[in-house]
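Yeah, one chain of the complex is gone here, protein chain that is, but the others are all in their spots.
Chains: A and B, in written order; residue numbering restarts at 1 for each.
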Amino acid sequence: MSSLERSDVERLAALARIDMSDGDLDRLSGQLAVIVDAVAKVAEVAGEDVPATSHPIPLSNVHRPDAVRPSLAQDAALAAAPEAEEGRFRVPQILGEDA
Amino acid sequence: MAGLTYEKALEQFDPVFGIEVHVELNTATKMFCGCANQFGAEPNTQVCPVCLGLPGSMPVVNEKAVESAIRLGLSLGCSIRDSSRFARKNYFYPDVSKNYQISQYDEPTCFEGSLDVVLDDGEVVTVGIERAHMEEDAGKNTHVGGTGGIQGASHSLVDYNRGGVPLVEIVTHPIQGTGERVAEVARAYVATIRDIVKALDISDGRMEQGSVRADVNLSLRPKAAAGEDQAAVPFGKRSETKNVNSLRAIERAIHHEVVRQAELLLAGEPVVQETRHWHEDTGSTTPGRSKEQAEDYRYFPEPDLLPVEPSRDWVEELRGTIPEHPAKMRARLKDAWGFSDTDMRDAINADALDLIAASVEAGAKPQAARKWWMGELARTANDRGVTLRDLAVTPAHIAELQSLIDEGKINDKLARQALEGVLAGEGSPSEVVSSRGLEVVSDDSALEAAVDEALASQPDVLAKIQDGKVQAAGAIVGAVMKATRGQADAGRVREIILQRAGVEG
Partner (left out) sequence: MTDWTRASAADMAAAMQRGEVSSVELTQAHLDRIAGVDGDVHAFLHIDAEGALATARAVDEARANGEDLPALAGVPIAVKDVLVTEGLPTTAGSRILEGWIPPYDGTVTRKLREARMPILGKTNMDEFAMGSSTEHSGYGATHNPWDLDRIPGGSGGGSAAALAAFEAPLAIGSDTGGSIRQPASVTATVGVKPTYGGVSRYGAIALASSLDQLGPCARTVLDTALLHEVMGGHDDMDATSLDEPVPAVVDAARDGARRDLSGVRVGVIKELSGAEGGFQDGVKQRFDEALEHLRAMGAEIVEVSCPSFEYALAAYYVILPSEASSNLAKFDSVRFGMRVEKGNVERTMAATRAEGFGDEVKRRIILGTYALSAGYYDAYYGSAQKVRTLVQRDFDAAFAEVDVLVSPTTPTTPFKLGERVDDPMAMYLNDIATIPANLAGIPGMSLPAGTAPEDGLPVGFQILAPAREDARLYRVGAALEAALVDEWGGALTAQAPELEVK
């Protein structure tokens, strides 16, 4: 597995919505490359026949009944919002489209 | 190239399409929290830490949503996976509170089914279903400033009431071989899904409120030369038109995309694989994000939720609750009722099929029930701008009305007056007949007197009748009906006239 490049970090930061300055990229890229190389060994050990574990304790069918619980009051829902307007969360202009 | 028509385009190209339908379930609560699932509340009043994506909150699956998804899957002929999982679809967007959507990815609950779609002329097209999976809806952005659209808006406002509402997404396999009927098949497919979810009572099926929404993929490929297999021709590049939210819009969007893509191909230009947005006002689509720059959604199994592992017994129990397939039910009713294709189509389009069925169930003859619902009542509903269901008349009323006619207690004209009374809330047809005094005059002596009087006043007509011109009796019938204010049985009046004139019928 080849090491992580600075350009990879730049692309990943964009995907993760974190602005990075050149200085950030310089600092973090080197550290990340070391970490990526170190963790790549996970691919060495387990064969095709080993199943993946996503939950440490296997459970299934944990569902809740379709019964209404109280919601938050509108002012409580909006209390921590950086900006609110007309009972809604206000955000700056959205450029992208619906996914 | 301008002026290329849909028909011309499809003479040269073979369309391949697929549809993703999102069905909003009518559960009492949201997919992963106990907030009410109800359309139209004040903004951000049906929200909690879970659906607002507050730090520390965790989702728990609504069991009713699982049940609805499995029932829908079974109705689409799908297999139900022994163990299915939720996954996170990661992307940043303000209406997705957690910036990931909980969906299902590589292990959907329902997979590999097929659905027979019946076109207006009775032709059946079988659509392959790839999967039906559960996921949560997003909130709603309102764009402020500019023209109200996303372009030119100064800022946006987000309401998370819809965020977390349970959805089932149904994905088809590519549908081939529909040729010039592609738009019709697409429309009929979505209509069939809508009918099924309503029959299952898992969704209100209201497309105008977004309860059933469709994304339409379409590509064109060259028509195979004579003797060649069309299926061997590779698919072209496809567009995905998002949020096409009415049956008519589905047909229009496909028309538009067929023509748009054909024009590009004929001009030697490539079709770009991309998401496109549907514009109802102009009947056209515009490009969204191109798939080449698409988000990398980084799906992974949702660690806060556990596998859904429905027992065989439960699945079989749910299979037992699946109502008859709407298309099959229609075919059966059409036969049983002796309706023509037109009768049937009109009744379906007027959403009157179940009203007719209920009237028949209550004792009315099918044609009589059809006549009332599709005639008088359809006109009234149309005049008032309401649906048939909004009228104050029930299938039981119609059955009762018709039986009053069949028993000879009222005639058609009186029946219409009785119906007026029912619509005005005056009670059942019998009650209106008695309160308005609408019963036919069935006392022969009274009718004989009226006939005698009419014959006496029109001796020339009497002569004609006696001459054998029996049809002249119509004038006397009219006079008698007028004299009895319509409350006579015209047939009986005619018999008496002929009797009195000495020309037995």
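Here are some notes:
Everything that follows uses one rule, which is that contacts are C-beta pairs under 8 Å (C-beta built on N, C-alpha and C of every residue); 3 or more make two chains touch, one makes a residue touch a chain.
Worth saying up front: this structure is predicted, and the values here are computed from it rather than measured.
Although it is not drawn, the missing chain touches A, B when the whole complex is taken into account. The missing chain, though absent from the display, is touched by one residue of B:71, B:88, B:194 or B:276; that residue is B:88.
Of B:110, B:158 or B:220, it is B:158 that touches the chain left out of the display. In the full complex, subunit A contacts the hidden chain through residues 1, 4, 8-9, 12-20, 24, 27-28, 31-32, 34-36, 38-46, 50-57, 59, 62, 64, 72, 76-77, 79-83, 89, 91-96. Although one chain is not shown, part of subunit B still touches it, namely residues 48-49, 52-61, 88, 90, 92, 94, 97-100, 156, 158, 296, 298-300, 303-306.
FYI, only the chains that are shown with their structure count from here on.
The mean-CA centres of subunit A and subunit B are about 40 angstrom from one another, to the nearest whole unit. Per the touch definition, subunit A reaches subunit B in the complex via residues 15, 17, 54-55, 59-74, 77-78, 85-94, 96-99. Residue ranges of subunit B in contact with subunit A, taken from their complex: 27-29, 33-36, 42-49, 52, 60-66, 83, 85, 91-96, 138, 141-144, 150, 153-160, 242-243, 275, 277, 288-289, 295-296, 298, 301, 303, 305-310.
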